[in-house]
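All protein chains but one are shown at their positions in the complex.
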Amino acid sequence: MQSTAPRSRLRTILRVGAPLLLVAVLAGCLLPPEPRTEAGRSVFNLYLLLLGLAAVVFVGVEGFILYAIFRYRRKPGDDVLPEQHHGNNLIEVIWTAIPSVIVLVLFVFSMLSLAEVEARVEGDEGVSIQVEGFQWSWRFIYEDEGVAITGTAAEPPEMVVPVGEPVVLTLTALDVNHAFYVPDFLIKRDLIDFGEHREDNELRFTVTEAGTYAGQCAEFCGTAHADMTFTVRALERAEYDAHLAAIAEGEEPPEPVTGECAETIEISADNLSFDIDEFEVPAETEFCIEFENRENLPHNVSIYTAAGEDLFIGEFLNQAGNITYLVPALPAGEHTFVCDAHPNMVGDVIVTSD
Amino acid sequence: MATTTLEPRAGTYRQSWVLDWLTTVDHKKIGILYILNSFLFFFAAGILALLIRAELAVPGLQFTDYDTYNQAFTMHGTIMIFLFIVPVLAGFGNYIVPLQLGAPDMAFPRINALSFWLLPLGGGLIFSGYLFGGAAAEGWTMYTPLSNAPYARNVGTDLWIIGLTLVGTASILGAVNFIATIFKMRAPGMTLFRMPIFVWTILVTATLILLATPVLTAGLIALFIDRNYGGSFFDPSVGGNPILWQHIFWFFGHPEVYIVILPAMGVVSEVLPVFSRKPLFGYKAFVFATIAIGLLSFSVWAHHMFTTGAVFLPFFAFMTTLIAIPTGVKMFNWLGTLWRGKLMLTTPMLFALGFLSMFLIGGISGVMLGQPPFDFHVQDTYFVVAHLHYVFFGGSVFGVFAATYYWFPKMTGRRLNEPLGKIHFWIHFIGFNLAFFPMHQLGLDGMPRRIADYDPNAGWTLLNFVSTIGAFMIAVSIIPFLINVVATFINGERVGDDPWEANTLEWATSSPPPPHNFDRLPPIHSERPLFFLTHGHGHPAERPEDLVEEELVDEKPGDIEERPEDLV
Partner (left out) sequence: MSAQSMPARPAEQPHPKVPHQQGMPTALVGMLLFIASEVMFFGGLFATYFNARAAVPAGTWEPPPGGHLDLPLAAVLTVILVASSFTMQFGVWAIRRGDTGKLKLWTGITLALGVLFLIGQLYDYSMLGFGIADGPFGTTFYTLTGFHGAHVFGGAVGLAIILARAMRGQFSARNHVAVEAVSMYWHFVDVVWIAVFTTIYFLR
């Protein structure tokens, strides 16, 4: 017989609570990744609603169970029967009606979110890419540009898309079922060869932030299903065009920007001048420039070789504000940084090799 | 005159116990056979689970290659669902339902035996793939085209199909037996609304089996024809439709998950009232909720197919959301049973309370998965694996352990050791949550399921490692359980008819019951006939309408006229 002495109750609480707490902590707060697509934001918000409801229900029901275990524990030797409640029709109606309302409201929000996720942008569809899935990699076909990027399990392919523009993928399964899944986009869609029965699936999204995102096949497709990965790189439109053009001409496309700042240089512009006149960075390493424009005049930071070739063109800030530039790896040597609107705003960039 | 005492010659009427058990048609022995056979398959599939978790603990392939891993998760799922959880619940049903009805046996005892023996045969066939070049390896859901020629030419998959057809047939025959028994063999006075809730859940479960499993059989046959006879059911290159398999499979598959959970809910609905010392709150609401779940379960199947782009999302999302309502009603009724009760935290009660907690989580994640936009993100990820284990394992398996601890005394005449039982429970409970709760986050982070290995840079390693620890804890928890069962069987504490002061008819006979179950039945005026007997007629708290004016006739099973041909 277990006693209800305070020590054993404490032990019980610890035994129950500690693992749950540990698990919750390890669980990482039960959130999906920050969405990088417009539709993904809608999914994320729907999930927040679901999580909120879940928390309320969980705390309420679980709390009652724990309360009941402690409050209604039979005392040793107590042989008197508790009151034999058989039920209560009114309560049944209430606790059927209230959850019905809640889940129906939930359903409405779910359908609203679905409409956003499935929405088609009228007119120019932005970019159209044909995705072929096969055992065990992918091919991305850009028909207009005449480019096909084919991967292997050992060397997964990379899909490039322009940031901020609608992308529509046509998903073609060449053999068994596959699924195109990018967790950061909070969406996936199956690749199924429906034969005569149906057209291939389409998947639409608009990426909101430049970056490189991991993707993986999410429909078990045989032996090396685990290897069927890919990446999606979202670039500014100009870079995207350049990238595809490079592939089309058989050139090496520019090195991928991983989005990580090995180093950060701070530059600010005020009174038509930069606050530093030189900085030093290692060669062949991406780095970041945190640029602050302190006046309401257009300024940017661009980097040119001594011969005048551009290595990096930074976006303009037309008014006071901040921006972080991701500068790709630079070759060793002495270069210059300059504001493209004001040529006498200039300085040295010393790129050292190790 | 000298008198001679007649004595039977020694050995004249005795049968070897092996032959007895091999040829028995007694529902109690068959029930025990079901349970033992199921636990063997549980351990086999559990070892496969440990292999899976060992492989996933850290990135890299340490213990398996891709093909072995794919066979492992395919067989793990198949065996756990078809050869463990459904049969073990059928086994408890087999043992307990006739007793709870006051009947002498099931309606069709010989078909009952056939149903059992098809299980080791079918399960053996499924496993035999390992002897013929590899077991089935396309996932327990066997999606086409992957499971079809030419992608899966392995004999293992054909053996899987044949074995599963036999297992399905066994299920269907069992369902016929349960429904006929429940409708035709209740003791006098036991109206439908005086049946124990466990019997109701078995009734609805059997109906689901009866109507859903044949559809799977049709699909399995179609797949076999495609694979071996050049059929065109699912092969798009010859005019077939691969997604037809998914529709057929899930039309069965979704009722199947309710087949798995409803009997466990029935067990919980037996255990909670006994160890709260109050009746189940809202018996009728419970019955209607169970029937509603059964009906609705046929309308939601395509929520497993939201990402195929080929289903009408609003309908299936709506029906899926609806099915949450009767499930919630059941949860509230269980809480109402605990409310103001006098709870006795025996091991079966702990497992029943554990069921409530874990099934709650599984139900919540299920409602989440039922919303298509969210499902687009987590379908085919570890979020689904988390959900299914919280309902199958946290739900049904907890129910199975509750049933085991609760009914072991009735079946063997000995009560399992309580301290060992509690040790089993706590290690099991903690291990279970460690193993499966992190999977929610892994799925949210985008880890797909059915992958033998993952990117070390994905950030999934820590949670996988924790999950593996939990899985091995579950395995460890089986040790006190097995010790308990063996030791109790050999020399455990003996008990009488009704060690738990329970409510239903199985406790109104000896432990274990005689072959014919009952020498005499108590009068049946409510859903708690034994409670009445123990606490007297006209207990002030019982409802007057339960006291039906009728002759208190001491009906014995032998009084009912039975024709020989009815004992099929």
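Lettered A and B in written order, each chain numbered from 1.
What we mean here is this: contacts are C-beta pairs under 8 Å (C-beta built on N, C-alpha and C of every residue); 3 or more make two chains touch, one makes a residue touch a chain.
Not measured: the values here are computed from a predicted model.
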The chain left out touches which of the shown chains? A, B
Contacting the left-out chain in the complete assembly, out of B:T213, B:S396 or B:Q441: B:T213
Looking at the whole complex, which of B:P150, B:G230, B:P314 or B:P419 touches the chain that is not displayed? B:G230
Missing-chain contacts mapped onto chain B: 104, 107-108, 111, 172, 175-177, 179-180, 183-185, 188, 210-219, 221-222, 225-226, 229-233, 238-241, 244, 247-248, 251, 516, 519, 551, 553-566, 568
Just the residue numbers, please: which parts of chain A touch the chain that's not shown? 195-197
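Everything below uses one rule, namely that only the chains that are shown with their structure count from here on.
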When the C-alpha atoms of chain A and chain B are each averaged to a single point, how far apart are the two points in Å? 39
Which residues of chain A touch chain B in the complex? 2, 15, 19-20, 22-24, 26-28, 30-33, 40, 42-43, 46-47, 50, 54, 57-58, 61-62, 64-65, 68-69, 72-75, 78, 81-88, 91-92, 95-96, 99-100, 103-104, 106-107, 110-111, 113-114, 116-117, 175-177, 179, 181, 183-184, 186-190, 192-198, 201-202, 214, 216-226, 229
Of chain B, residues touching chain A in the complex: 66-67, 70, 138-139, 143, 145-146, 151, 236-237, 239-243, 276-279, 281-285, 307-310, 313-314, 317-318, 321-322, 324-325, 328-329, 331-333, 335-336, 338-345, 353, 356-357, 360-361, 364, 367-368, 371-374, 376-381, 426, 430, 433-434, 437-438, 440-441, 444-446, 448-455, 458, 462-463, 466, 535, 539, 541-543
